[in-house]
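Below is one structure; the comments refer to it alone.
The complex appears here without one of its protein chains, the remainder shown in place.
The letters A, B, C and D name the chains in turn, as written, and every chain counts its residues from 1.
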Amino acid sequence: MTMVTEKDINEQIAWAKINTDVLKSMENPRPAYWVTLAVCLAMISTAVIAEYIQYTTGMGPANLNNPHMWDMYIATFVFWIGMSHSGTLLSAILHLIHADWRKPIYRFAEAMTTFSLMTAGLFPIIHLGRVWNMYWVLPYVSDRGHWPNFRSPLVWDAFAISTYLSASMLFLFVGMIPDLAICRDNTTGWRKKLYTVLSLGWVGSDQQWRNFRKIYLLMACFLIPLAVSVHSIVSADFAMSIMPGWHITTFPPYFVAGALYSGCAAIITLFILLRYFFRFEEYMTLPIMEKTCKLTFAIAMVWTYLNLVEFASVWYGHDIYNKELLIAKATGPYAWVFWTMIFCGSVLPFALAFRSLRRHMPTMFIVSLGLNLGMFFERWMIVAPTLSMAHEPHQWDVMWGSIVEWAIVFGSFGWFGMLFLIFVKVFPSVSMYEVKEMVFHRRRSQGEEDVARMTDHAKPATQEGT
Amino acid sequence: MSKRRMMALFSDFDEAHAAIADIRRNEVPGLTVDDLTMKSPIEHPEVEEVLGDRPVHIQKFTLFGALFGLTFGFLFLSGAQATFLVQPQGGKPVIPLPSNFVLMYEMLIFFGVWCTFFAFLFLSGLLRKRPTLYSEKVSLDQVAIMVEVDDSISDSLKNLFQKHRVLEIREEAV
Amino acid sequence: MSETMSGKMNRRSFLKVMGWSTAGATLAGCDLPSTVTLEEGKEDVVSYLMPEEYVIPGVGVWYASTCTQCAAACGIHGRVREGRVLKLEGNPDASLNHGKLCMMGQAGVQGHYNPDRITSPLMRSGGNLTPVSWDKALALLEEKLGAVNGERFAWFTGTISGHQAALVDNHLEAMGSSTHYVHEVVNNAVSRAVYQDMLGESNPRLRLDKAKMIVSFGADFMGASVSPVHYAGQYAKFRTNKERGLLVQVEPKMSLTGGSADLWLAIKPGTEAVLALGMANLLLNKIKVSDAGIPADVRSLIDSHDITKVARITGVAGHRIQRVTQLLTERSPSLVLPGANAEGQAQGYDTVAAIMMLNHILGNVGKTIESSGEFPFPQLMARQGGTADLLAFAEAAKSQKLDAVIFHGSNPLFTAPASLGLSEAMASIGFKVAIAQFPDETSMAADLVLPVNSYLEDWGTQVPANQGEDAAIHVQQPLMEKLHADTRGFGDILLTLLKQRKNDEYAQFEDYYAYLRNAFAAMPAGVKNNAKNNNEFWNTALQTGVIKVASGARQLSSKVVSFAAPAEGGAGLTLIPSPRLGLFDGRHANLPWLQEAPDQISKVVWDSWAEMHPATAAKLGINDRDLIKVSSAQGNITLRVTLLKGMNADAIAVPLGNGHTDYGRYAKDLGVNPLQILDAIKEKKTGELAMYGTQVTVKKVGPADDVSLVRMGASDTQAGRKLVATIPVEQLRRTEGS
Amino acid sequence: MSLDNILNHWSDYRKGAEEGGHHDYEHRWAMAINLDLCIGCNACSTACYAENNLAVVGKQKFEKGQAMHWMRIERYWDQQELEHPEQGASFLPMMCQQCGAATCEPVCPVAATYHTPDGLNAQVYNRCIGSRYCSNNCPFRVRYFNFYSYYESSWPQPLEQQLNPDLSVRDKGVMEKCTFCVQRIRTVKDKAYMEDRKVEDGEVTPACAQACPTSAIVFGDTMDENSRVAKLWKKHQVERGVYQKTRHAKKNADLRGYRIFEELNVDPSVMYLERVREDV
Partner (left out) sequence: MAVNNRLINPGAGFARAGFAGMLCLALLLMSSVAMAAKYDVAPPSGAYKGEDVPQPIEFPHNKHVKENGINCMYCHTYARRSKVAGIPPTSKCMGCHKVIATDKPRIQKLTKYWEDKTPPVWKKVHDVPDFVHFTHQKHLKKLVFDRDFPVENVKEVCAFCHGELENMTVAKKVKPLNMGFCVRCHIKNKELGAPGDCWKCHK
């Protein structure tokens, strides 16, 4: 059987067209954009009202109670943190291994990283009983000689998330500087002013490019271990405790795998949306989609494996609390969540193994949503059952949250959506200079002698798939 | 003698590359490759063949930042722990190595990243006023060669550029 | 005492001392020294005018007094700081409770500070109770009581003792009446009658601590009983004796005491006497214990109760009965106790007599049942109540024999079964006075309500009906100034009433304090314990809170009274209106701590509920937490059910306490009152209400609902954890000897 | 100063619970609860409400599991297979076990809960930011969180006058738990300090132990070898420290003393004495 090897990108595409296409995506939002934005804003305002209620009356309206001191807030926090890992993965790891097919899609993935981190960062704050004192977790100088407790995984979280947020924002920003210069050169009005400031005076000189290459490499090197450490630390919130179902050695890799998994799933979702709405078919091509899907499938299998490892070690271990909990997860009141998670997380990804499905955008869209749902449920299944069935049988309880809690959880999706929608209209969601590089190098590597005349507008851009 | 700044725009990298190679071969007397700057829409590491190795120092800052983060991390954490003895121990030592290592690691990256970034800003000459001689085409698809030369050699330089099918030459007096 | 309080800090400053407002908490978190969070000149501080030497601001002082949360009258210590009483604890000097206090006693402060207290006299005008001045209220009293025919006047109280009781007697005498109804729902009136007949003493000392084995026929002596703390203390000794005591509890519904039993047996309600007879049969005919002193008719009754018959009727397995009986002879001295379930039947007297007969047969009288001696102040002794007086009162009211009644310390409108028709009957009483602390059902139906001080602001003396090791008079003194300006002490009100009748006799006493001082001064020297003078005696009495009195020696008789053949229990479901340690008979339903304290056995909070055995429920198609309707011939109540294995299958229990239609914010409209649907069956010999004799039917009317019935605790089992570990007694003997 | 300090006391700072931790303990308050005497009567729990300004939450919030009873009486039925619970119920008074190696402590991000030189597991209300991690990591589930501001609802005037001024009324967003009545300990220690003497055994009694009608709860200082509680611990061969240590210390396995969840190595300060059952 012969596979038709498709190109990741049409290397004949003219550079000017790249600029035009991407810049065009940043202009004139269509009605659908405004509707989506309005929906996001509505979700946010609901969440703000809910948070206001919670802020003024206490954590009670969220239906939290003695066994369930944490619930959906922390689950959603973990979900968003996990979501953020994909951008780093695509960008940094694929950069290091010179997988240049990442280039058309890494920008929005990185933006997703930043925004999901910004969303995730809200949850530890929202879930605090005394939000106004949240700065106490930071090691700041105090007249009273106070310090936070550096032993607490929550403080690690504060360190890790602030490091990760600043590092990933820098990574996103640094990688965007040449594109911001392009924007600067092609816009007028407030945009011009904005891009002039943001492009930091980038002119594309050889010195700048040289330093740029270095910093990009260095940051990629930093970000990979950072990303791994961040989700390991988030897993430490649970693994460092002694609670059954949390105190598990495989949690760090399990969390990292889960993070990459949910991130990749989200990338597929956004990939399809951007491709559809911005007509980015030439950049976000099916071969790239396929590669992303294969990567996702691989990670899904890692995640499944780690899940099985956890089940097996619990099953054959001596910890009765853990074992009881595992049985309760599968058969108790949370069983439907648990089995949905198993289905979406371990069965559904097999859809990615089929080429025809991989190439069918509507299917992939639904599958990716399924994967995301599975991963959301995974976080839920980490947080809630342990609390509902821990050591002390007297304090067992099952909890399904409250309107306030769910409003805030849904609101976070609105918040993320809003940030992302603003991003795609203010910043180029496809890296122009890197697509150009990709095109340039591909052409060159194919031994095309006629690499000149890139300005040849006459050359037709071959429609992909034809 | 008056000087002038010249910017030659080429439609692609290979032509600019050839032009620089010519300059490197001293085809324009009194002008060396070190005097010129190439501006391009994408990164062209190949240009180093003709531009020569121009050093990059960012990694030194990175190393400094990382090491600083590591040492500062440990001293800061253990200092704070040792002086703040209501540290909730939970049966563990006052200065717990595993958790301190975790935080040191984060601080290593934190300081490393920021040092790298500031080094980048500093070493790439960013945040400075952009030269007036600039073409938007450079961010699109053309490659520019910037050079500041004496009036005396400007003609020969222009010739050289012409030879390499320059699209446009802009100049301004300094 | 009152002088020391005159300089107390002003109330506002207390609030600030206490209140940790949101603003305060938020500001306190602010870290910058520049924004000083503490403002000067914002709080008031009031100095003492002329303090007592021992009153130091910021230092709590403990004063002795007496608890009146139930009739037991335990000695208490109250912690007073800056003029407020904060916490109550048992008085270690009181031999009744040895420094311990039950949950009801602990919650006394909440009654005292209750937000729903009556704070001024209320007079009925135009159908409504409206606040009036004391002058007006007293004038009305004078007018109405002056006009009433003495024989048509009565007092209606709860258990009352000490000098207040004496004054009530005096008032009745002054009024020319002798009708003093004393009503207690939680009582042992039938047992007292049997004790009187069999032992010659109605309140003998039950020495649980001396017994090696206790068989309790539903006696919830540590729970809602006549003196829970006293018996719990004795129980502790019983359990920690060299030979650990063995407790067998036989009852249709597991009580608090039953929860601690070594063997808990579910008996069919109303068949306690049958079991007692069966055990007597075994003792006399099988173990061949002497039957001396047993009348022939009783003897033949015993002989007719062979073990198979008994087992069949009572539902208690024959081998259990045999084993328990066997153990009773092996572990002597033992103690057999009758409880409320045994008493509260139409043949309650017979049942208790049958049970007490076991003590006679086993020779426990004199060993674990002792005489409490001759109390030297008969006029101060407790007027113990029961339900007979409630029935008598209802009768009298219905037949319009009463024109004026003064109510105090009892709430008959809540505790009377609806079938008595008390609320209608009471309407016929021309003048009803309630001396009350709270707006309960009875006081809200009165024509005149006099707000009384709480026991923490009042003077008085209490004499426990069931004394501890030492007989004593317990002194009750105010622990703080009156909380509300317009309330008055009970003793003061009594004096006022007496002055209205016999001014010449009582004018010498300015107030009840003066009366008590005088009464104490008049006490015989023997009681004064070598005090140099009356002042020293008074001060010592206040300091210790206890005046120990030597009671005269007395011997118990041990005779068996004749009794009729016992009934064999009802055919259907028997309703058990079980009192709880906590809300008790409903008097504590307005104390939020006690509402929030889960029932000890079923762990339900803030509600009324029905307890059923799962098997019974299954038969009726009822699930846990279902809404059910419990109907008797007299009416029905609708409430949720909780399934409990600690139930006899023929019984359904509905705890007392809730179902108030009035009683302040915490009690009003919460739960149901099972007393309302009781049949007005009279105990045949004593005339008490047979509270445990009502047959009911149960019907499911609504589905299960997790939210409506709140139970503490998610798991009924320890789920394999070692939480409450249990060892067999042999192991205890191995390690700690026996 | 810091660097000096670290270098000079490095080995001290590296001591864990096994070596006694960095504290030179002044006291180690502990309890011994005789379950054979616990009748489940709730006196301790109510006394705790009275002493410690515990909020009454009402039916709805109780249903949601937001009750604040620092001391709760758990009731279990053993012998589930029987038709009737013939051995009665099993009552367990459960409150903060003041663990020596408390799992709540290391997870608090702001060090609001920590170990005092008295061997108590302290909770500094003002420092608490309400992350609730401590409660999540407590195997006994005895930490209670102020999900609401109860001041207005729980103490309507004049009930608020009953509040004990020796400890705060906690506001919303703050974690709280049994403190072994630290305000009483504090008062007694202050008194002893003023009188230049040591605290005597029996001088400190928490509200629960004080109230208990059967005296099932014995409280005292295990560092004072002559205290009743120390003698009880010794008699039952329960030693402070981790499981292995305790297990090896226990030469007579029949002894009744045990600590709940001993295998979790949290080193609780509450020893329970097993309930005794006599089979009839």
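Couple of notes before you dig in:
The working rule: contacts are C-beta pairs under 8 Å (C-beta built on N, C-alpha and C of every residue); 3 or more make two chains touch, one makes a residue touch a chain.
Computed from a predicted structure; not experimentally measured.
Counted over the whole complex, the shown chains touched by the missing one are A, B, C, D. Contact with the omitted chain, checked across C:K42, C:K242 or C:K532, is made by C:K42. In the complete assembly, the contact with the undisplayed chain comes from B:F84, out of B:F84, B:F101 or B:W114. The hidden chain makes contact, of the residues D:C41, D:L159, D:V182 or D:V280, with D:V182.
Within subunit D, the residues in touch with the undisplayed chain are 1-5, 9, 12, 22-24, 114, 116-118, 120, 122, 124-127, 165-168, 182-183, 186, 190, 193-194. On the side of subunit B, the interface with the absent chain consists of residues 75-76, 79-80, 82-86, using the contact rule stated above.
Although one chain is not shown, part of subunit C still touches it, namely residues 6-7, 10, 16-20, 24, 28, 33, 36-51, 56-59.
Convention: only the chains that are shown with their structure count from here on.
Contact count check for A-C and A-B (C-beta pairs in contact): higher for A-B.
Averaging C-alpha coordinates per chain places the centre of subunit A 30 Å away from that of subunit B. Separation between the centroids of subunit B and subunit D, computed from CA atoms only, is 62 Å. Rounded to whole angstrom units, the spacing between the C-alpha centres of subunit C and subunit D is 32. Residue positions 81, 83-84, 87-90, 92, 96 of subunit B are each in touch with at least two other chains. Chain contacts: subunit D has residues 67, 72, 74, 76, 92, 103, 106-108, 111, 149, 172, 174, 261, 266 touching two or more partner chains.
Per the touch definition, subunit D reaches subunit B in the complex via residues 2-3, 5-6, 9-10, 12-18, 21-22, 100-108, 111, 113-115, 266-267. The part of subunit B that touches subunit D in the complex is made up of residues 75, 78-79, 81-96. Contact residues of subunit C toward subunit D in the complex are 11, 14-15, 17-22, 25, 28-29, 60, 81-82, 84-90, 97, 99-103, 106-107, 109-110, 112-115, 222-223, 228-229, 232-233, 235-236, 239-240, 244, 246, 248-249, 254, 256-266, 320, 323-324, 327, 483, 581-582, 592-598, 600-601, 603, 605-607, 615, 645-647, 665, 706-707, 710, 712-713, 715-718, 721-729, 731-732, 734-735.
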